Structures are given as structure tokens and as C-alpha cells.
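The complex is shown incomplete by one protein chain, all other protein chains being positioned as in the whole.
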Amino acid sequence: MNMKKLPVFVLLAVAAVLPLFVKSEYFMHICVLAMMYIMLTQGLNLLTGYIGQLSLGHQTFLGLGGYASALLAIKLGVPVLLAMLLAGLFTVVCSFLIGLVTFRMRGSYFVIMTTAFAEIVRLVINNSTAVTNGPMGLREIPPPVIFGLIIKSKISSYYFGLVLAVITVFICYRIVDSRTGRAFVALREHEALANSVGISFARYSMVAAVVGGFFAGIAGGFYAHYTHFISTDVITFSYTVTILLMLIIGGKGTIMGPVLGAIIFSFVPEALRAVDNLRLPIYGLILMISVLAMPKGLMPVLSRAYGRIVYKLAPGQKTPAAKGE
Amino acid sequence: MKKGRFLALVLTILMLANLLAACSGSASAPTAPASAPAAAPGEAPAAAPSGEAIKIGAVLPLSSSAGVSGARVRKGMEFAANKINAAGGVNGSPIEIIFEDTQSSDPALAMSAVEKLIHQDKVNIIVGCYGSSASLAALPLCEENGVVMLEPIATSPAITSGSEWAFRISSTNGIDAEMVGPYLPALGFEQVAYMPVDNDWGLSVTQNYIPVLEGVGAKTVTTEGIIIGEGNYLTQLTKIKNSGATSVIITQDVESCSTLIRQMVESGMGDFKILSTSGNNASMVRSLIGDAAQGVYFIEYYAEDGMVGGVPNEKNKAFTEEWNAANSDTALDYFVVQGVSAVEIIAQAIAEAGSADRTAIRDALRSLEYEGLRSTIKFDEFGQSHGEVILTQIKEDNSIEIIDYKK
Partner (left out) sequence: MLEFFQQLANGLIIGSTYALLTIGLTMVFGLMQILNYAHGEFYMLGGVVAFWVTQALHLNFFLSIIVTVAICFMLGLVFERILMRRLYEVPIVTTAIVTVGLSIFLQNSVFMLWGNVPRTIPTPFPLKPLTIGGLTFTSLRIFVLIVTIAVIVFTQIIIHRTKLGRAMRATFQDKDVAAMTGISIRKIYALTFAYGSALAGLAGVLCGSYLTISPFMGSSVTTKAWAIAIVGGIGNIPGAIFGGFLLGVVESLGAGYLSAAYKDAYSFIIVILVLVFRPNGLFSKKEL
């Protein structure tokens, strides 16, 4: 086995046996949400981490996917798994359409465009009361059923989420590790040069957006069917901030960075409940300090440390230090 | 190779263990068993409560814009708990309240908070979740785990519509509309424009008031939704001014409601009849915008001591003095009273049941009769209380009068 991939497998193994050792329902609940965040950050990572365009609209697809899946299941009685898949395809179409407009922009212009679409979608959902139940949100969304098994308990939801998250990470890894992924990085590092060898910004950004949109849609469906409730609150700015934070602090432009970020920042706000009133000021400080101290996130730091350990213990091994970049 | 694998494993486990600890260990009660205030001099201090603490989980918006009123509920709850603990607790057990923040009543945060309170803090009962969406999202969790959710503020009728674990001490827009609505045309609300906030609360007001008011002959001229947190209403007001409406029914938080009323005066709409629905208290609006609030009607649930025309209530009077002596910075208002009532009701239910068991509390609440600061609170078969709904008006001399609207 390759030393470079070892920690990934260890993490996966720990994740797989976690419910055997953890008896707290509350802890499992946070873990389930962490799975959703892994799907979200992984998708955003393609666009923001690899291509380098900051999107503040990723939560839009979470909301769209959640609403689409819930409505299909409630109003049309579509089986939940199929509804989630269809919701994913729906968000693919949405991200394609939005991408047609937004990918004409770069940098801050792109950022504002994504904010603009997020706000417009939120207002449309909020005001289409006849379909979406407007600000009341959708309630009593049925749980997923797989082979007659109802995914309702924390543990079954956790495993369901884990499977989805692993699939997401794996597919994103395959994309990043392919010609497409190298084209992403080329665009980030030197767009003009990339263009000159035939790598089109609009085309590759669209690939990233569509894949990211798909997983965000699935994550939205997962969330809606897990919590049995969805409202436009998921399309608000605070969700964008959470997702982005996970991505940046974990390490954008790496595969495992966003995963770590998602896990850590699913728990940090919960841990901060202990400090009561100081919770949000401290959260703000953590944001500022950690990003300034580690602009590339945790991942390069961790992989360097890991590389040193491997090198010391087994000098023959290739170091994985350059994994991040 | 082998060592490397081992180390990586140790590191990973350490990291996860840390997270686990962060999550399950440290996040304990922030507010603590409220420290008993010193007993008045001369009085013998009551015996300190010695039993196992009764844990009340409170899920409220404590930060961001909705935190303004959420923090008032919290103050009321803390005050009531301190008082009860100073007097020896409930059946010898002290009350401990664990507050969780939902920021601006975010349903997802409310759900996480409820999960934490039920499974980790093992609370006996939950007070919350303040916002209708948050409460509706969290209610199924309470049902699943057999914990009562006592709702202090939210007004959506759906909350008390069949769950045996839901109890509510706030009114609903349906009840308000039925009680006050038929009398509104006589007060000048005949050509009505509605200005609801664009959330669940605003929506439930229009859904409930419009049928009642139209049933008694009032005409709905227009409905102008207001985006939450918006500050400039001149556009909508200009529209209403030219629409033929002569009265406005506002559903907004206290901040927006005040701004809106002032902008009505500024736009030359001073002669419009104005009604603010559910929850805004006249005294707060008056303190914000002064003379601009004269003539405005408010639907309220708590007759503050000092309002003109109220029924004298000795308990209320005594409590107001006690409150003002202890809290110079926060006036006793509806939100505070809801907090106080919630804790006192729970204490009474536990005392009557003789047990703080989750199911015992529920059963005791069913038959409970609580003599509150507002009025007697009793729950119907759906857990809905039918307390007092009053209509107040700010008069020319800035006094607040309780209107006998049935006249």
C-alpha cells in the first residue's frame, strides 16, 4: 500500500467503525451534518480551490436540491432515492444555466454575480408560496428507503451520508487527478497560458460547476430527507460562510483538505456553545486568525508534518509533501 | 512502514478524540444553576435546594437581529429560576437552565441545539424554539424522544395542531384574529392595507386576519410584503397612500415596526389607523419613536403595570416592583413575562407531578392551571393556552391605554 494514501484509509476506517464506539445521538447528529458538509465543500473545491474562482453562491444548490427532492417526494410520491438523484440532475441544469452567465466574469465580478444569483433564488423560493410553501418551509419530508430499509435513525443516516460522501470524494479525486484536473490548475495558475494551449476557461469552469452543483444538490436532498424539514434559511449568507470556511481552513485545492475542514468546522461551532455569548465573536476571530496564519489551510501543514514523519521512519519512501500543491 | 502506520493511526485517533471531547465534554451548562441571590435582610434564608437539578433546555435566538427579544425571554427565565432556587427549589431540587442560541431562529441550528439538549444534557423539558420555522423543525425531534416542547413566543397555528408533546403559552394569529378581528372595522379598519414581514410569521397573519376581517365587511385594499430587516419603506407607503386604504395592519419586529410607523408620519399618513399585530409592545415602540407612535393600536398579551384601563392585578404589581428593583436596564415586558411564565409553569407542573420525569411533566401540564402575571393559563387538548389578548393604544399624552374593543 502507498504511504501517501495511508491516512486517507485510516480516516475511512475510523469513520466506518465510529458508531460502534460513539453512543451519543447528538454527536452522531453532528457527524451526519459533517457528511453533508463534505459533499458541499468537495464540490465547491473544484471551482474555488482548483480553478481559483471564489463562489459565494454554493449554498443555492444545496437549497435547490433540498427543495427539489422534497417536493418530488411529497407532491409526486417519487421514491426518495430517485428524488435525490433527480434533484441532483435538476441542480446540474441550474448550475449550467447560471454558469452560462457567470463564467463570463472573473475575480470580484464573479463573486458578486454568485451572490446575486443566490439572493435572487432565495427570494423566488420564498415568494413562490403555492409551490414551496414559502417562508413556512416544507415539513414532514419522508426519510430515504433503501431495499425496504428506512433510513431514519442517526446511525443509518450516518452510514448513508458516509457512502455519499465517499462517492463524492472519490469522483472529485478522479476528476482532479485527470487531464481535466490539470487543466483546472493551469487555469488557476496562468489563464492566458492555459488558453494558448486550448484550455477554455468557460468550458472547464462549467465542468467544475456542474459536478459541484450535482453533489450540492444531492447534499441538499440528503439534508432535507434527514431533517424532514427545509426552508430558505439554508440559502442565507451564513451557510456560504460556513462552507467557505471549511474549504479555506481545511486547505483549498487539495482533496483531503475540505474533508478535514468540514469535519472540524462541523464541531467547532458546537464546541463554542460552551462560551455562550462569546461564541460568535470568537468564531469571527478564529476565522480571521486562522486564515491569516495559514492562508493555504491545514492540509499543507499536515502533509508536510506527515511527510517528515514518513521520511524519518522509512527513508526509502517517497514523501507526500507536495501533495497539496 | 509499520511504525508510520501506527503513528498515523494514533494521530487520527487523537484528533477524533479531541473533537469528541470538544463536543461532548466541555459544552456544559453556560448559565449554571442560577446562583441564589442573597435573601433579604432579616429573613431567614431558605434551605438550599439539595436534590438533583431539574434541567430546562432553552432554545432561543440570542444573537443577531432576532436576539434582541430572545435575550429578554432569557432574562425572564433566569430571573424566575433564581427566585425559585432562592426559595428552596422545586421539591427540593434546584432549576438549571441551559441556553442554546439559534442565531436568527435558524431551523437547522435549532435542531442541533435540541439534539444536544436531549441527548447530551439530558434535559427534562425544552422551552423553545421562538421562531415558527425553528419550532416546527425541532418538534419532531422532541416527539421522537418524548420531551415536551413548551413554546413561549412563536405564533404559527401548526405548532399546536396535534402533537402530544407540544405546549404553547403564546397566542396564535388565528386566536388573535378571531378575538380582535371582528371589532376592528368599528375602530376604523375598513379599507385595510397589510404590511407583513416576508417570513412564516407575516404569512400566518395575513392568512388568519384577512378572512376574519373580510367576513365582517372590511376590504383588503393591498398587501405589501416587507423583506426582513429592510429599513426604507417609503416606496411601499407611497403605494399604500395612493391605493385608497385608510388603515394599515403591520406585522414586523419592534425595530422595523417603529421605523415603519415613523415613516408613515413622515410621508403624511398620520391620519391612517395603524395596528401592530402579535407581540410588539406599545411601550417599546413609544420609547423608540416617541410622538410618532401616538394613536397606534397594538395587539398585546400582557397588561403592563401602569397601563390605563387595565384590571388591577396585585400579583402583577408586586412582581413589577420586584423586577424593576433587580433589573434597571430591562423593562418588564411581554417577552420577559413569557420567560418568567415558562419557568414558573414548568416548576408548578413538576411540583404537582411530584417528579421531573419527561412524561410526568407532560401529563401534569395537561391539567395544569397557572395563575400568571397575564392571566390564568390552561392548555387545551392540543397544548394551546388561551390567555388574555388585549388591544392597547398610545394616546395623545403618550400614555398607553387598554382599549375595551368589544364595546
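Per-chain residue numbering starts at 1, and chain names A and B are given in the order in which the chains are listed.
Convention: a residue touches a chain if its C-beta (ideal position, glycine included) is under 8 Å from a C-beta of that chain, and two chains touch if they have at least 3 such contacts.
Everything numeric here is computed off the predicted structure, so don't read it as measured data.
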item	value
For the chain not depicted, the shown chains it touches	A, B
Residue, one of B:Val265, B:Ala282 or B:Ile377, that touches the chain absent here	B:Val265
Of B:Asp329, B:Glu381 or B:Asp397, the one touching the omitted chain in the full complex	B:Asp329
Touching residue (missing chain; options A:Ala16, A:Ala202, A:Leu285 or A:Ala314)	A:Leu285
Selected residue (touches chain absent from view) among B:Ser161, B:Thr238 or B:Asn324	B:Thr238
Hidden partner chain, residues of chain B it touches	63-65, 67-68, 71-72, 198, 224-227, 229-232, 234-236, 238-239, 242, 254-255, 258-259, 262-263, 265-268, 288-289, 291-292, 329
Chain not shown, touching residues in chain A	48, 52, 54, 56, 101, 104-105, 107-109, 111-113, 115-117, 119-120, 123, 126-127, 237, 241, 244-245, 248, 252, 277-281, 283-288, 291-292, 295
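Keep this in mind: only the chains that are shown with their structure count from here on.
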item	value
Interface residues, chain B side, partner chain A - complex	1, 3-5, 7-9, 12-13, 16, 19-20, 22-24, 26-28, 30-31, 62-63, 99-101, 103, 106-108, 111-113, 115-116, 118-120, 132-133, 136-137, 140, 156, 158, 198-200, 202-204, 225, 227
Chain A residues touching chain B - in the complex, by the definition given at the top	3, 6-7, 10-11, 14, 18, 22, 24-27, 29-30, 33, 123, 126-127, 129, 134-137, 139, 227-229, 231, 233-234, 236, 238, 263-264, 267-268, 270-271, 273-277, 279-280, 306, 309-310, 313-314, 317
